[in-house]
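Take a look at the structure below.
A protein chain is absent from this complex, but the other protein chains hold their places.
Showing subunit A:
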C-alpha cells in the first residue's frame, strides 16, 4: 500500500458525527484509507455504511469532526468542493447514468466540462475505458437500452475517466439481477489489482475475500470491528459481527 513511498493516508476521518433528525447515523467515526488500499465496509442495513461512503465526497454533510482528503480538509462548497469531487469517483447502487445522454457522452462529459480535455482526446479515452469494461460496442446507445450490469460497468468507466485518486462504491451490485453481479465484480477486482484506492460498501463476501485489504464492520452508526478479510470472516471478534455473518453466510 505504500509502494509509491507516500505514507500519508489518502483519507482520514476524525471523530465524525452525523444525525438524520433524531437518528444518530454516524457516531464518532475514526478511519483512515491508505493509498492503493481496498477497504470493504459491511454491516446491516441502517448501520450508516452508505452515509459514511457518501460523506467522503460530501454528498452527505457531517455535523462534527473532520474528513481529510489527500492532506486537505474537505471543502464545504463551491468550486473547491467540485474540484475535490472530480478527484473522487463514485459508483451508485442505482447507476445514475445520465438518462438523456449516450454511453459515450456519459463517459466524456466530466473530462470535457470539468477537466477541459479536448473533445476528441476525451472520446478516445472513453472508448479505451469502455473497451476495458466490455461495453465499447454499445457506445452510442442510451443507458435505458443497456442491462443493469452493463450500466454499472459504464458508471465505473465514467468514474475512471476522471482519473480519480479514489473510487467510492455505494452498494454497486445491490440493484442488479443475480446473473449480472459477477460481471461488475470482475471489473472491480481488476481495478483493485491495478492499485486503485477503493472504498466499497457491499454484501459481496466473495469480493471482500478476493480483493479487500481490510474489512470494516459497522452497526448502529459505529465502527464495531476492523480487520483483514480472512481474520474477519473466520474469526470475528464481536457478537454483533458474528451474528451478522451467521445471517449472510448461511444461505
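The definition used in the following text is that a contact is a pair of C-beta atoms (placed from the backbone, for glycine too) under 8 Å apart; a residue touches a chain by one contact, two chains touch by 3 or more; residues count from 1.
One rule holds for everything that comes next: contacts and distances are computed from a predicted model.
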Hidden chain of the complex, named as in its UniProt record, picked from "Putative NBD/HSP70 family sugar kinase", "ATP synthase gamma chain", "Amino acid ABC transporter permease" or "SWIM-type domain-containing protein": "Amino acid ABC transporter permease"
Chain not shown: contacting residue from A:23, A:99, A:118 or A:248: A:99
Given A:10, A:74, A:90 or A:241, the one touching the chain that is not displayed: A:90
Residue among A:23, A:114, A:137 or A:248 that touches the chain left out of view: A:114
Where the unshown chain meets subunit A, residue by residue: 57, 59, 78-79, 82-90, 92, 94-100, 109-110, 113-114, 142, 144-145, 155, 158-159, 162
